[in-house]
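Working notes, structure below.
One protein chain is absent from this view; the other protein chains keep their places.
Which chain is which? They are A and B, in the order written, and residues in each are numbered from 1.
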Amino acid sequence: MPLQSSPVLSYRDDFSFRNSPAAIRRFPFPFVEDSYLYSVNIEPATSRDPGSIYEHAFDIDEHYRSEMAERALVLDKDPRRYLVMPHMQVAAWDALQMIMQHLAADYPQSFSLTQNGERWQWRNHLLDIDQHFIFGDATSLPCAPLEYIGRQVQGDFALLDQRDGDLYMDAGLITSPADWSLAFDAGMSFKQWHAPVPMAHQMGVFERALKYLLNLQVGQPVRRLNWTLTINPRLDSSPETFHEWGADRGRITAQNVGQQVHLRVELQVMARLPRSHAVMFSIRTYLISLDELVTQPGWGCRLHRVLRDLPDPIADYKGMTRYRSTLVEWLSQFDPHA
Amino acid sequence: MTPTLSRPIVVMQSATACPPVIAELDQPLLLNGDQPDFARRLQQALASATVGCRLYLLGDEAFAWRIHAEARAAGLEDDEISMTCTTSGLRQVYCAHCGLTQAAGPHAVLNCIGCHVGLEVRTHFSRRLGAYLGVCINPDQPYAGFQP
Partner (left out) sequence: MSAALTVQVSAARMLTPVVRELTLSACDGALPGFSPGSHVQVHLPLAEGKVRNAYSLTSDPAHTQHYRIAVRLQDASRGGSRYLHRQVQVGDTLQISPPANLFAPHGTARLHILIAAGIGITPFMAYIAALEQQQAAFELHYLFRPGLSDAYLDELQQRLGPRLHAYASRPDLGRILADRPLGSHVYTCGPQALLDAVEHHATRLGWSPRHVHSEAFKGAQPGQPFDLHLLRSGQRLRVEAEQSLLEALEHAGLQVPNLCRGGVCGQCITRHQGGAIEHRDSFLSPAEQAEFLMPCVSRGNGPCVSLDL
C-alpha cells in the first residue's frame, strides 16, 4: 500500500498535527465497554484487518515524516532519551534486524533490504537513505544500531534483558513517552519500573504479565493497548520536559476542549529477540483530538462514560485531574443517557 | 578460615557502635567514611575482592547508595550487598529536567541546584542511581521557589 506523502506537521510549538479522515477511521479506539479496569489484556500479535494498525508488525502511517522529524528534534536536544548498556549490543542488532526485515517485507515500495552474508544494504525511500553496512559492526553505520533504525521507524523501543527470572530495562530509544523517563527507569526490573501505577499491583496484574512475558517465544509476539490523555498533539510528553508542558493542563476550557484534549493510545508489542534472548517492547503512539474523535459513531458516548466513571487514582495517575470535569461535561453532549 | 579476598566488607558512614549483625561476621574488613584515606581503601578492597564477598553498608541513604553504585561498578551484584539506612540524614534526588543527581534532605520538595526548577520528590526510586525521582512540582510556575 503506497504511503501518502504528507507535509511535515509539528508535535510542538504551533502543533500543526492533524489526522486525515482515513487516519481517524483507523485510529485504535481502545474501549470495548463503558468502563475501564486494568487487565493483562494481552493477545497474540498476529496480522489482521488489512489497512488497520494490526496488519503489519511495525505500522508506518501518513505521519511518518512528521514523526521522524520530531524524533530527531528530541534526540538532538536531549541525548538522555537513548541508552544502550554495554551488554545489550546483541539485542540492539536483533532489534535492527527485526525492524528492517519487517519494514522491507511489509512496505516494499518504501524500504528494501539486501543481505549478503554480513554485508547488508538498506534503502529507505521515504527519507532518501541508501546505506551499505556490515551487520554487527557499529562502525559501519553512522550511529549505533538502535539509534540508527530508531530514527527511521515510528514508535519508541525498550529492550529488556531477561535474567534472574525477571526483565530489566537495559536499553531503549524513548522520545514519545506518556510521562515516564528512560534515563530514570534504566536498569529497573519489571515491577520496579511499574511501581508508580496505582491499583494494579494489588490486583496481581504485573505478576501475571511478567510470567507471560518471560515465556515469550521467537516468532510469537504479543500485543496490548494502553491509553491516556494529552493536551495538544504533543508526542514528547516526558517528565524531562514536564516543566514546559504541564501548565497546559490548567488551560482547558469548554471552548477549547475539543481542539486541545487528545486521546493518546499506545499499541504495545512485545517480541522475543532471537539471538540475545531479550524482549523488545515497542510502543507505537496514536493521537486524536476530541473534535476528530467524536466524528466516529459511538466513540464520544463511550469515552464520556469511561472518563466519568474512572476511579480517581487512575484518573490522577493519567494526569487529567485539573480538566476532568470540564472534559466530562463537554463529552456528555454525545451521551444520550447523560 | 575464610579466604582473605572473599571476607565480608563493612562500610560505615562514620565510626559508630557496631550493630549485632556485624559482630557475627567472620573477620570482616571494617571501613568508615571518617578515615582520612577512606576512598582509596574502599577502592582497593573492592578491586581485590573475590566471589563470596558480601558488602554491608551503614549510613544515610545518600552515602549508602553512593557506595552501592561503586560496589556495583566493581562487579558486586544486588544480592551480595546489604544496607542499613539511618532514618535521618541525606538522600539523593534525580532531577528529570537536567539529569543531575543531588543530595537532599527528607522534604518532599526542593530546588534543583542544577537547573533551579522546583521539584516534587516522588516515591519512585532507582536503585541504579540510588535516587528518588524529582519532577517539577508547579508547572504553572516552574521556578517559583528559586532565589538567586
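As a convention for this text, a residue touches a chain if its C-beta (ideal position, glycine included) is under 8 Å from a C-beta of that chain, and two chains touch if they have at least 3 such contacts.
Quick caveat, the model's predicted, so the values are computed rather than measured.
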Looking at B:57, B:76, B:112 or B:133, which residue reaches the missing chain?
B:76
Sole residue of A:189, A:230, A:276 or A:289 that reaches the chain not shown, by the stated touch rule:
A:276
Where B:10, B:31 or B:49 are the choices, the one touching the absent chain is B:49
For the chain left off this view, which of A:48, A:77 or A:163 is in contact with it?
A:163
Residues in chain A touching the chain absent from view:
87-90, 94, 136, 161-164, 168, 170, 215, 217-220, 274-277
Residue ranges of chain B at the interface with the undisplayed chain
3, 5-6, 46, 49-54, 74-77, 79-80
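Operating definition for what follows: only the chains that are shown with their structure count from here on.
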Based only on mean CA positions, could you tell me how far chain A sits from chain B in angstrom?
34
Hey, which residues of chain A end up touching chain B in the complex?
80, 181, 183-188, 192, 195-196, 238-247, 249-250
Touching residues on chain B, where the partner in the complex is chain A
94, 96-97, 99, 117, 122-129, 133, 135-136, 139-140, 142
